[in-house]
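Just one protein chain is left out here, and the rest sit where they should.
After this line comes chain A, so read on.
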Amino acid sequence: MNSLRIHLSAALLGVLVVALLLFSFRTVDRAEAVLQPEIERKAAAVAESSAALVGKALALGIPLDRLQGLGEHLQRIVADNPDIAFITLRNSAGASLYGSPAPQAGADDAATVEAPVAGAPGGLSVVVWLDPDFAAEVVSTLWIDLVIVMFVTAMVALELVYVGFGAGLYAAIEGVENRLRSMRRGDLRLHLPIDAGGEFGRLARSLDGRLDRLHAAYASLRQRVVERGDKAAQQALEMLHARFGLGERVIEAPGRVIAVRAPLFVFMLAEELTRPFLPGYIKALAQPVPGLSPEFVASLPMVTFLVVVAASQPLLGGTTERLGRRRALVLGALLGVAGYVASAFAGGLLGLSLARAVSGLGFAMVFVAAQGFVIDSTNQRQRSSGMAMFISAILVAGLCGPPIGGILADRIGVPGAFVVAGGFAAVSLVLACLCMPAAEPQRPRGPAIRWSDFGRIVASPSMAALLFLCAMPAKIILVAFCFFLVPLEMQALGASQSTTGRMLMIYPIAMVLLVPTFAALADRWDMRASFVAGGGVLAGSSAFVLATASTDIPVIGVMLLGLGLGQAISIAALSGLVGDLGRQLPAGVSETSVYGIFRLVERTGNALGPLIAGGLLGVYGFSTTVMLIGGATALCALTFALTTILARPANLELPSAGS
């Protein structure tokens, strides 16, 4: 990642945290001023109510030392009211008869409220000690949310900073930084030219000028020594080539690709906002359907969304080409706005399903248009670099969306949060218009997937095993756990939407941090199949932490961490292995077709996830459903490993891309 963007985001985060600290101290003062009188009034009400209770018991003739249950009653009041530190019934000598025996250290400074027990002998009274830190605690409980907001802001800044600078200026700044970083490492390969004007554009061209002169001198000298057959000079030049990369170009995505990043990121953020609250919202709207469990019914609008995405994506490639990528992305964002806003006002399951179908079509169109834009803007060698940018925008949205969605749902309600999601989709539309070049519509090149290839691809046992034992279960378990089962279970455990949103960050954090490392290791050790199988087993086995402990929030967190770790191990290796196995298929099966069918199988897994989870949840409950899905995923991965071992001697060599 570009270090300038990291420095800018870190600076932003630091500034925000300092501002927030100053501002929150002021809020604590205000909170004390507003809350303290109310706490005192409430304490008076508690004291008077308890004193009246004691008075009634004494009036009925119950002796003072036989007031059974009064101590527990007073303790319960303290437990139920965080603003009350202690409560006690005491006599005129100040001795505590029931409740807290004596104020603990530090409570001497706390304000107290006293209510005499009417009609009781000996000056009995109920005394309530107020918690002096309550107002500060109210604000400090916000800190988790505030830290999340600051973190997400920094991530959003990381994604959007170029929008403010303008793509040209930003590409020039980033270009200068890339050149300096490469040069400091001793990498003197040539870079793609920077078109932008201004000071940074001039500096980039100036640095390129020095590199160009060096490369020209190298090329000219090399030609001369080759013609002359001077082996010693040739060897010296080879060493220069090996040391500095002279005569080579850096493979990097052209600056044009970055134009799609902001609209794509913001649109994906809109969808990710809905993750923590969507299953609970659907369940609340759902009416009982005879013969179907409420959990299964709750899965239907989610399935509708995912089926629309899965079914439409393969067909939209040509459509977005015909429309032009920018226009298609704008149209997709528009559908997203309509879908999210309609979801906010859906009165029932059918309306919500229709709204989600519209959102799904918009999502698919934005996804395909953005992917198509990257493909249009890159050549074969630049494609990986361009797609890395595309995937990173989606992953960062997956990291930022759920916690913010949870906070919004808690504060403004689910319909309000849907409207905000619609607002994000609208911002994505505006960004697409501002940032993306208005490309001329192109003639369709035909569908990406040739259906005739499908039979030939799945006829390969190793490819079929990879697709149906690894790729599809990986998506089923991901969608079932993260998007359906965990949000519903968190709701059942009484967790707030914010907590659910934070919980859903665990998986993307593991992915963002670990995928690059495991991808590199799988390639370096030439062990893609092992990584796929091992990751699948680990992801599936993570479900069994529920068998070792009761279902509570930390245990669910551990399960999601295991899922994230397992999928971080397998995901890049899986994609690479598809390409490896695809090259062993009969001639005529294109790589595009292989990857098209791979993505289709994955999307089918996405759609099946909530359906399977909903069906099982209604019958077996959360823990058993999670373990059944996890167990099946692990079993599939083990079967794939077995298939790999059995098939390897006959026809399955798994060379890495580079070999």
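The definition used in the following text is that contacts are C-beta pairs under 8 Å (C-beta built on N, C-alpha and C of every residue); 3 or more make two chains touch, one makes a residue touch a chain; residues count from 1.
Here is the rule we use: contacts and distances are computed from a predicted model.
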Seminar exercise, completed: Among "HAMP domain-containing protein", "(2Fe-2S)-binding protein", "Ferredoxin" or "3-isopropylmalate dehydratase small subunit", the omitted chain is listed in UniProt as "HAMP domain-containing protein"
Seminar exercise, completed: Where A:Leu89, A:Val176 or A:Ala369 are the choices, the one touching the absent chain is A:Val176
Seminar exercise, completed: The one residue from A:Leu70, A:Ala196 or A:Leu211 touching the chain left out of view is A:Leu211
Exercise. For the chain left off this view, which of A:Ala111, A:Val149 or A:Val458 is in contact with it?
Worked result: A:Val149
Seminar exercise, completed: Logged for chain A, residues touching the omitted partner chain are 4, 7-8, 11-12, 14-16, 18-20, 22-24, 26-27, 30-31, 34-35, 38-39, 41-42, 44-46, 48-49, 52, 81, 83, 138-139, 141-142, 145-146, 149-150, 153, 156-157, 160-161, 163-166, 169, 173, 176-177, 179-180, 183-186, 188, 198-200, 203-204, 206-207, 209-211, 214, 217-218, 221, 224-225, 230, 233, 236-237, 240, 243-244, 246, 407, 411
